[in-house]
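Below is a structure I'd like to ask you about.
Note that one protein chain is taken out, while the other chains of the complex remain in position.
The block that comes next holds subunit A.
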Amino acid sequence: MENEQQVLPRTILYVEDDPDIRAVAEIALVDVGGFTTAICESGAEAVERAPGFEPELILLDVMMPGMDGPTTMQALRKIDGLEAVPVIFMTARLQRSEIEEYRDLGAIGVIPKPFDPMTLSEQIAQILTDAAESNFR
C-alpha cells in the first residue's frame, strides 16, 4: 500500500439540499479536511458545475427533492471525464440492503448521517483506502 496521502483527492463535488448540513459539511471538508470543494444544493446544479470543476470525488446526499442521489450520480457519470470518479453516498436510512444497492450502482461507500464534522474527512479517507485495498487484492 502506498502512502495514504497519495490516494486522497484534492477536489470534491458535494451535493446536499439542506442548507444547514451544507454549511457544516463545508467546514468539515474545507477547514478540517483541507479539500477544495464545489458545494451544490441540487443534482441539477451539480450536473451544471461538474464539467468546469473536474472533481476527484463526488459526495451525494441520497434523499433530495427533484433529482435524488442515485439519479444525480447517473447523470454525472454521463459527463466526459467523470465516468470513473469515485462516488460516496450519504444517508440517514442506513440499511444493509441499501448499502448493497448503492454499491451495485457503483458507489465506493456510504457515510451514515448524522456525520461528525470533525471526522468526516477521515471517514472519506477510510472509505477510499478500503476501496483501494479491495481493488488490489
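Following the convention adopted for this analysis, a contact is a pair of C-beta atoms (placed from the backbone, for glycine too) under 8 Å apart; a residue touches a chain by one contact, two chains touch by 3 or more; residues count from 1.
Following the convention adopted for this analysis, contacts and distances are computed from a predicted model.
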Among "SUF system FeS cluster assembly SufBD core domain-containing protein", "ABC transmembrane type-2 domain-containing protein", "diguanylate cyclase" or "(2Fe-2S)-binding protein", UniProt's protein name for the complex chain that is not shown is "diguanylate cyclase"
By the document's definition of touch, the residue of A:G33, A:P55, A:P70 or A:P86 touching the omitted chain is A:G33
In subunit A, positions touching the absent partner: 1, 3-5, 18, 20-21, 23-24, 27, 31-34, 63, 91-97, 113-118, 121-122, 126, 129
